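One protein chain is absent from this view; the other protein chains keep their places.
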Amino acid sequence: MLRDELIAGEQLRETESELRGRWPTGADADFEDAVEFHESLPGHKRFAEVLESADDPLLQPRAGIPRLDDQVELLRYLETEGGADLLPTTIDSYTRDNEYEKAAEGLADARDSGDDTLNGFPAVNHGVDACRDLIRSVDAPVEVRHGTPDARLLAIVTLAGGFQSFEGGPVSYNIPYTKEHDLEETIEHWQFVDRLCGAYTERGVRINREPFGPLTGTLVPPAIAIAVMILEGLLAATQGVRSLTLGYGQVGNVVQDVAALRALRDLGEEYLPDDVVATTVFHEWMGGFPPDEARANGVIGLGGATAALARPDKVITKSPQEFQGVPTREANAAGLRTTRQLVDMMLEQEIVIDGIDEEQEIIERTARSLVETVFSHGDGDVAQGTVAAFESGALDVPFAPSDSAAAAVLPARDDDGRVRVLEWGDLAVPDEVKEVHGARLDQRARTEGRSRSFRMVADDVDAISDGKLIGRPTASDGDTGGPGDGVGPQGGESDAD
Amino acid sequence: MLRDELIAGEQLRETESELRGRWPTGADADFEDAVEFHESLPGHKRFAEVLESADDPLLQPRAGIPRLDDQVELLRYLETEGGADLLPTTIDSYTRDNEYEKAAEGLADARDSGDDTLNGFPAVNHGVDACRDLIRSVDAPVEVRHGTPDARLLAIVTLAGGFQSFEGGPVSYNIPYTKEHDLEETIEHWQFVDRLCGAYTERGVRINREPFGPLTGTLVPPAIAIAVMILEGLLAATQGVRSLTLGYGQVGNVVQDVAALRALRDLGEEYLPDDVVATTVFHEWMGGFPPDEARANGVIGLGGATAALARPDKVITKSPQEFQGVPTREANAAGLRTTRQLVDMMLEQEIVIDGIDEEQEIIERTARSLVETVFSHGDGDVAQGTVAAFESGALDVPFAPSDSAAAAVLPARDDDGRVRVLEWGDLAVPDEVKEVHGARLDQRARTEGRSRSFRMVADDVDAISDGKLIGRPTASDGDTGGPGDGVGPQGGESDAD
Amino acid sequence: MARIGADTHMGQTVILGVIGSDAHVVGITILEQALTAAGFDVENLGVQTAKAEFVSAAAAEDAGAVLVSSLYGHARQDCQGLHEQLAEAGCDAITYIGGNLAVGQNDWAETEQTFRTLGFDRVFDAETDPEAVVASLERDLDMTATEPERASVNT
Partner (left out) sequence: MARIGADTHMGQTVILGVIGSDAHVVGITILEQALTAAGFDVENLGVQTAKAEFVSAAAAEDAGAVLVSSLYGHARQDCQGLHEQLAEAGCDAITYIGGNLAVGQNDWAETEQTFRTLGFDRVFDAETDPEAVVASLERDLDMTATEPERASVNT
C-alpha cells in the first residue's frame, strides 16, 4: 500500500533494473558509473551548489529540441548570448507519455527532415552517452524539465547522463499534465524518482529536485500552489532528497506575488526537515501571453520587476514568442536579457511595498489549512493524504484536466487584480478566508456592475493576452454576450471557402 | 530690459510680422485664419482637452522624418499599430538652429534620394498648409517636439499649421541643447513663443506648452529639473499660457522617480497661478541606452512600471532601438506597446511604496531653494533671476554644454541608486541637504571601497547601457584603470589598417 | 454580431476535445462555455483524446460538428487519418481544428494549408475569439441543413 516511507534499497534496485529493460538505452544507465561521472564534473556544473550559493537570482530559460547537436548549440547560445546562469533541457511530449517508440519516429523524422518535429528533447531515446556529451559541451549546470507523470526511466537515463536537477513531482506533473493517470500510481512513480535522487545524494551527488509550482499556469491561487509544493517537498525529503527548489508562477499582482514567494519560503522552512536545503524559483507569467512580441515584452518586464522585488533564488524566464510557439533561440535569449536588465537595475534598490504581510498571512493561513487537511486525510501520511484529499476535493487545482482532481475550484481576480476563489468546491479552507475572498470579489462585481459568474473567469483567463490584468467587461460586450476579450474580436479563422 | 512681463499685443504683432518675413513660408501664417482652422478641429484633436480630461496616463512617442507623406504615414502607423494616444512631430536639427537653408537642402535631398537625410521634420520649410495636411490626416492631437533655442518662427508656422502643443522652454531648450546661445536672449525668444500661445489661448484655442523636463537626460538630480519646470511654467503663465505640462525624466530609482513626479505636481500647483491647468509628463529613461534591443526592452519595462506607479498624465515612450539611432516605425510602435502592456497591467493594482514621502520632502526642499534663489537673484523677477542664477551658478545643470551654465554640478548615484550630487559648484542648496547627499555618497564609496570621484560619475553614466543601475567598479577594473563599463570592453573601433 | 436565441441550435451536437496527448485544457473550457451559452449541445471529451474517441463520439451523437483542439505542437501527427476514420464511420460532420498548430514559429498560411489538406473545413489560430467560433458554427450548421451537398466536401 502507498505510504510516505523510504523505499528500501533492494526494492529501488529491483525496480530500477526492471525499468532499464523497458527501452534499449536503459542498459547503459549504470549507477556506479554515473556517480563517477558526476564526481568528474567541475563545481560550476553542480546544480545544487551553484543555485544554493548564488547571491542574486539566477536566470534559467526553457529549451528543448529533438537533435543532440542542435540542443547543444541551443544551450550554448542561451548561455553566451542569453546569459543564462542555469540551463534546461525540455523533454518532448511523447517521452512524457512514455511513448519512446513514437519519440524514436519523431527523432528519426527530425534527423531526416532537419525540422523540429518533436516539441522537446527525447532524452531516453538519446541515451546516457548522448546526455553526457551534452553535459560536457556546456558550461553551466543543466536541469531536466518535462511534465511526465511516470518519469522513472527518464530519471534513470538523464541522471546517469549527468543532469543534476530534475523538475516535477507526483501532483504537479499529474494534475495539470494528464487526464487519466492515477494519482496514487503517480506518487509511487515519483517516490522512485526521489529515491533515486536520494541514492545519488547519499553518494555525495546532491541532485536538485524542483516541484513544478505553476501547475496549470492559469490563475492558480497562490495557497494551492504552495500547499502542493510543501507536499511534494515532504514526499521527496522522505526519499532522501536534500536539495529542493520550490516553485511559484507569477499571477501578475505585485503584492500578491511577493507575498506568495515569501509564504512559500517561510512555509518551506517550517514544514521541510532541517537537513533539506530549500530554495525558491519564480516562473514568469505561465498563462496565456499576448499575441504580440512587444506586448509580451511588457509581460516579461513585469515578471522581471516582480522577481527583483521578491528575490527568489531562481527565475524561469519567458520569451516574447511565448504565444506563438516554441521560440527561436534569439527570442529565448532576448527574454533572458530583458529579464536580466530589469532584475539588475532593480536589485540594488530597496523597494518596500505595503500590505505584503497581510496578503502573506492570508496565503499562509490558507496553505496551512490545505497541508493540514492532507495530513488528516492520510492520518499523518502525506502520500495517502494527498490522494484522499484530491479525491474528496479538499485539495484541488483550477482548470485541472486530470480525472484525479475535482477541478471544481474556480479562480477570479479581485478589484486589485489579486487571484481569489470564486467557486471553492470542497476545498478545505477556513470560513474566514472564504469571507475575505467573497468580499473582494463582491467589490469587483460592484465595480463592474455585473454579478459574479464564470464570465469573470473567462474574461480573466484572456485578460493578460488582451493587454490588461483584470478581465473587465468592455463597452462592446452585450448583456448576454460571450466572454469579452477586452480588445474586441481579433485573430482567427482562416478558411478558403 | 528683460523682464517677466506680458508682451504688449502691439509688440507681439510687430515681432511676428518681422519673423514671418524670415522665410517664405512665414507669409502663410495668418493668425485669424489659424484660429479658424483650430476651431474647425474636432474635440479629439484638441491637445489640452484630451490630455487634461484623461483618466489614465496617455502615451506619446517621439517621431519625425523629413518628408510630409512619410511623416503622416509614420504618425498613422504609431496611432494604429502603436496605440499612441498623443502624437509628436520631432523637428530636425537644422531647423532647430534656424538654418532653414540647410534644412531645405536636406529636404530636397530626402525627396530625391528617398533617404531620411534629416533627423526630423523641417516644419518651417514645409509651411502652414503642409502642417494642416498633417493635422487633418491623423486622428489624435499632435505636439511639436524639438530643441530649438529660438523657436519663434517654428511656433508661428506650426501653431498656424494646427499643432496644439509645443514643447520646450528658454532654459530647457538652451542649456542642454546649445553651446553659444545667450540665455537672456533665449528667454526673450520664448516669451514671444509663450505670448503667441497666450494669444491663441485668449481666443479659445488653449495651446498646450510642455517645458522639457529631462534637460541633459543624464543623471539630472530631480530637484534641478523640477526647479527649471517651475521657472519655465511661471514665465509661460505670465504670457498667457493656461495649459502647462511639466516634465520629468526617469532616473531609474523607483522611489526617487515616484517622489520626484509627486514633488513636480505639488510644487507646480503651489507656484503656478490658479488659472493654469498643470499636468505632468514622465519621460522613459533619457540617458544612454543598452546597445541591445532585448536589454533596451528591460529599460523600457522599468519605465512603464515606474509610470504606472507614479501616474503622470502623459508618458513619453522610448523604443528598443534608442541606442542605435532613429528607430524604425515598427520599433517605435513596439516601445509604445511594451509600455502600454506594463502600464495597463499595473495601473489597477494599488502598490504603496515606503519612503516616498521622505524622498519627496528632500526633493521639494531642494527645488524650493533653487526657485527661491532665482526669485532673489532677480529681485522678484523670474526672467532676470533665471539669467543671474545661472550666471552665478546658484542654478546649474549637470553636463550642460551651454556657455550660459556653469556645468559645475556633478551627479552620482548613491548605494540605493538614487541620483545625488557629488560636486555642488555654487548650487543654492541648504547645507542640511548637502549633508544628506554627502552621507549617502560616502556610504556608496565605502561599499565600493573607493573614494568619491569623477570615476563614479563616468561609471554611472555608462551603467544602464551596461546593464546595471549603479556604476560599481568591476573585478576587471585596475586600480588606476579608466571608467569600468560593468560588462567589460565591448563594441568599438573598426579600422581596416 | 446579432446574437441568435439560445434555443436555436438545440439538438445540434458539437463534439469538442483536445487531441493526442495534449493536456492544454483552458482553451476548450472557454470554448465549451461559449458554445453552451450559444445553445449548442456540447460533448466535451476533454484533453488527451484519441482519434478513435472523436470518431465514436461523433458517430454515436450524429454530431453536426467535430471541434479538435491542439496546442502543444503535435497536431499534424495526431490528426493523421482522422478524416478517413470519420468517413468510414459514416460521419459527415463539419470539422474544425484550432489552437497552436505547429511547433515553433511557423508560417500560418503553410500551417493552414496542411490542415485543410488533412480534411478540416476550417482552421483557426490561437487568437481566435470564442464568439467567432460560435458565429462560424451557426453559419456552417445552418448551411449543412439547407445545402446537404456541403458534406461531400469532406468525404
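So that you can tell them apart, the chains are marked A, B and C in the order they are listed, and the count of residues begins at 1 in each.
Simple rule for what comes next: contacts are C-beta pairs under 8 Å (C-beta built on N, C-alpha and C of every residue); 3 or more make two chains touch, one makes a residue touch a chain.
This structure is a prediction, so every number in the text was calculated from the model and none was measured.
Looking at the complex as a whole, the chain kept out of the display touches B.
In the complete complex, the hidden chain is touched by one of B:Tyr94, B:Phe121, B:Phe163 or B:Tyr248, namely B:Tyr94.
Only one of B:Val326, B:Ile353 or B:Val436 touches the chain withheld from this view, namely B:Val326. Checked against the full complex, the one of B:Thr216, B:Thr279 or B:Ser404 touching the unshown chain is B:Thr216.
The chain not shown here touches chain B at positions 93-94, 96-97, 99, 106, 116-119, 147, 176-180, 216, 218, 287-288, 291, 321, 323-328, 331, 399-401, 454, 458, 461-462, 478, 480-483, 485, 489-497.
As a convention for this text, only the chains that are shown with their structure count from here on.
Farthest chain from chain A, judged by C-alpha centroids: B. At the centre of the protein atoms shown, by the Cα-centroid criterion, sits A.
Measuring from the averaged C-alpha position of chain A to that of chain B gives a distance of 44 Å.
Residue positions of chain A touching 2 or more other chains: none. Residues of chain C in contact with two or more other chains: none.
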